[in-house]
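One chain of protein is taken out of this complex; the other chains stay put.
== chain A ==
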C-alpha cells in the first residue's frame, strides 16, 4: 500500500486542476466534514467555492515512491438534507468515501439512495464505505453491515472523534483513486463528455 505523507500542506495560491478528486457522500450530520478535518488536521487549505456550494480541501500527498500528487477532497454544504447533489459534485471524481452514522439507523438505510445516485454519475469509481461514530459504543464493530458485502465495497469502522482508522480510510481512498485513474478512469463518463463537447 502506498504510504501517504501527511507532512506537506497545499499551495494556497494556485487553484489549478488537482491530480485526484475524492468526494464524500452520506446523510447530513454523519460526520463527513469532521472526518476530512480529522485526516488533514491543520495541513490543508480549505476553499469555499460558493458557486459549487461545497468546501474543497486540497492536500499535497507524497507517495511511497516519491511522486507528489494533489488531491481535492470535496465536502457538501449540507444541501443533502433536502435535495440531491448537483451533477457537478460527481463530475470527474476518482474515488468516493460514503459515510453513515452507526448511531442512526436511517443513515445506513439511506445508503441505497446515495449509492444509486453515485453510480448514476460515476459508474465505476472505487467507493469506500465508512461506519462513523464507533466511539459511542465500540461493541458496534462486532456487528455485520451487509451493504458493504452486497456491493463489494471496502469497509472501515471509524471515529472522527477519537481518530480511529481515519488516516487509513483516506490513504486507501487515495490509493484506489490513483489505481482507478491509471486503469483508464471512468470510461462511460469520459465518453459522455466527448459526446457533449
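Here, a residue touches a chain if its C-beta (ideal position, glycine included) is under 8 Å from a C-beta of that chain, and two chains touch if they have at least 3 such contacts; residues count from 1.
Here, contacts and distances are computed from a predicted model.
Asks: Looking at UniProt, which of "Nuclear transport factor 2", "Large ribosomal subunit protein uL30m", "phosphatidylinositol N-acetylglucosaminyltransferase" or "Mitochondrial import inner membrane translocase subunit" names the chain that isn't shown?
Replies: Of the names offered in "Nuclear transport factor 2", "Large ribosomal subunit protein uL30m", "phosphatidylinositol N-acetylglucosaminyltransferase" or "Mitochondrial import inner membrane translocase subunit", the one UniProt assigns to the missing chain is "Nuclear transport factor 2".
Asks: Which candidate, A:68, A:81 or A:143, sits in contact with the chain we can't see?
Replies: Checking each option in A:68, A:81 or A:143, the one touching the absent chain turns out to be A:81.
Asks: I need the residue numbers on chain A that touch the omitted chain, in ascending order.
Replies: 28-29, 33, 48-55, 76-79, 81-83, 86, 88
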